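In this view, the complex is presented without one of its protein chains, the others remaining in place.
Letters A and B mark the chains in the order given here, with residues in each chain numbered from 1 onward.
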Amino acid sequence: MNIFLDDAPALVVVLPLLLAAIVAFIPSPRLAWFITIVTLVIHVLLSIELLSSFSSFGAIIYEFGNWPPPWGISFKLDGVNIGLQILFSAFVLIATIYARKIFLSEIDPEDSGKAYSFWLLAIGSLNGIILTNDIFNLFVFLEISALSSISLISLGAGTNRKALLAAFNYLIIGAIGATFYVIGVGFAYAMTGTLNMNDLIIQLTQYSEGQLAIFAGMSFMLIGLMVKSAVFPLHLWLPPAYSYAPSAVSTLFAALATKAILIFFVRILYEVFSIYNDYLILFLDYILLPLSLVAIFVGTIIAIYQDDIKKLLAYSSIAQIGYITLAFSIKDNTGVLAGFVHIFNHALIKGGLFMAVGYLAIALKDRVTLQSIEGYGQKFPITSYALLICGLSLIGLPLTNGFISKLYIFQALYINEMFLTIALVALSSALAVIYFWKIVEKLFFSSKGYKATSEDPAIYIPIWIIAISLIYFGIFSSSIVEFSSIASESLIKGGIN
Amino acid sequence: MTNLLFFWNHFAFIILMVSGLFIIITSQNYIKKIVGLAIFQTSVFVFFVSLAKIIDGTAPILNSTNNVYSNPLPHVLILTAIVVGVATSALGLAIVLQIYKNYGSIEENEIKKEELKENN
Partner (left out) sequence: MSNEGLMILGLLTPLFAAFGSYCFKNNVNVRDSFGVLGGIVTFLISLKIFNGLQADEQYVLNLFTLFDGVDFLFNITPLGSIFSLVASSLWILASIYTVGYMRGAAEENQTRFVIFYSIAIHAALAIAWSGNLLMLFIFYEILTFSTFPLVGHKQNSESQAAGRVYLSILVGTSLVLFLPAIFWIWFETGSLNFTSGGILEGKFPTEHLMFLIAMLVFGIGKAAIMPIHRWLPAAMVAPTPVSALLHAVAVVKAGVFSFLMVVVYIIGPDYLLQSKASNWLVWLSSFTILTASIIAISKDDLKARLAYSTISQLSYIILGAALATTFALKGASFHIITHAIGKITLFFCAGAIYVTAHVKKISELGGLGFKTPMIFFAYTLGALSIIGVPPFIGSWSKLFLVIGSLEADFLFVAILLGISSLLNIYYLLQPVFIAFNKKNIKNIKITNAPLTIWPPMITGVGCLFLFFFSNYFLNIINGVVA
């Protein structure tokens, strides 16, 4: 048992990957789902174990094969990613419970074994992205998650063949992004001879004035990661991919995929390249900040004009990612804190929204558009009210966790006297109400008199767990704020722990 | 600073990389896009491996005469990357096959026309 727990950082990644191989060959959907659930329950237990180790001993560095850096690959669990690790395992479990009926409805039963296999691959590789401490290892996990995501997205072709085009688009753009990232890794390796992040920080001190090669490498890495985390204007793959994927898949990706990559992105910015302060400030002020603002407005405005609800939510995700990168581009403690708070909160909000819309999708057996959901507030009251709560959280109503995010973002902007940005963010919140209201109006205020149909508890219970958690974290926000402040302190300190 | 020709591997890398990107962006045929992607990825492999060569270095196997070895680590990394590239191309081709089955064509402009017809 001890050996099992000692290797917990590795097991959280390896276990899903291993079981993916087994699950692929299981013909029965129910058995495949069951094995997946068991794996993920063990995953949650391991994450809890990691949390308790972290609280007792501080940061954990796990070296594969006991090879020390710079020869070996290591995983690091520190203040920055412990919060996301817990959220990740909890959310993935809930999403998988939700996914069973959705998969049954949208995916061929004989493909379901493979679907769960890709699902586990995606989970394992995303967890690897969260934990890894080696820059090339990130590329490997990035590609595993991309390939499994693409396969999962293309499974949506059963409902709509556009999923294939979306998957192909994502494949090309994602591969370009990942390859740019590798070029950056190449430059970094050429200059320092190491791939381990902690070691990289130490080695980079010999180039404290900064060499062109290092800046070039950094730029490639950052751009590559921006492609994968859908920062404007490298976001074009996201809306088709999220809207044509099977509903459970959209849920998983919208909630967690881009967040995991953003955490690594932030690590590179603030830990590895923090010694090049001028370059960092240049990047943050002149590239990340303006792009975030544009992302917020473009995402929100395009969302207002969307009829297809999944596409609307995808564009809304782009806007929300804009809020996260905006918060991170504020170079001090408060900004980074706000960024982490919004990462956690948005994962829950978007997860909940896609789950609720997913249920409407399988009930409709057609694209969920503003026209087709008219009056569904009366037909599916339980799911619709959950959707309402998640939507209210998205626009940031007090007593929901979206409000807490907005509060911390505003605080960070205010302390740094970025008043124009405050005005723009306030304006965009008002714009977001427009597309949220369009959905609510169609759901609840239409004249079609539907009778309430019975809804499947296996689906609405996970949705309501998420919806209740939004209100819970809106009122008792201390746990999220604490995890975020641990993360931001750990990040700003320079990561040499 | 020796003459520019010393950095021929950088130039090869840049030419291949840009060619690959150009093919991806301008091709209408999906299979050509995948080929472009493969060229783009190969350029990176070429670059990395060329970085591994140390002047006067020999193969990284212990022998008694020579003390300078070329760096094996980039080769290892590139092996991984090649595998990833192969998987990506394979997946891409599988998707193209499905696109062909569903749309009857693998040319981007024809598929766009189909999409427009479907929307109207």
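The rule is simple: a residue touches a chain if its C-beta (ideal position, glycine included) is under 8 Å from a C-beta of that chain, and two chains touch if they have at least 3 such contacts.
Just so we're clear, the structure is a prediction, and the values are computed from it rather than from any experiment.
J.: Among the chains present in the display, which ones are touched by the chain that isn't there?
T.: Spelled out, the missing chain touches these shown chains: A.
J.: Touch as defined at the start, partner being the missing chain; which of A:297, A:410, A:450 or A:472 qualifies?
T.: A:410
J.: From the list A:422, A:465 or A:492, which touches the chain that is not on show?
T.: Touching the chain that is not displayed is residue A:422.
J.: Among A:399, A:452 or A:468, which residue is in touch with the absent chain?
T.: Only one listed residue reaches the unshown chain, and that is A:399.
J.: Tell me, which residues in subunit A touch the chain that this view leaves out?
T.: Subunit A touches the missing chain through residues 395-399, 404, 407, 410-411, 414-415, 422, 426-427, 429-430, 433-434, 437, 445, 447, 475, 477, 481.
Quick note on the criterion: only the chains that are shown with their structure count from here on.
J.: How many Å are there between the centre of subunit A and the centre of subunit B, using C-alpha atoms for each centre?
T.: Centre-to-centre distance between subunit A and subunit B: 28 Å.
J.: What part of subunit B is in contact with subunit A in the complex they form?
T.: 17, 21, 24, 30, 33-34, 37, 40-41, 44, 47-48, 51, 73-74, 77, 80-81, 84, 87-88, 91-92, 95-96, 98-99, 102-103, 111, 115
J.: Mind pulling up the subunit A residues that touch subunit B in the complex?
T.: Within the complex, subunit A contacts subunit B at residues 136, 139-140, 143, 146-147, 150-151, 154, 157, 161-162, 164-165, 167-168, 171-172, 175-176, 179, 182-183, 186, 189-190, 195.
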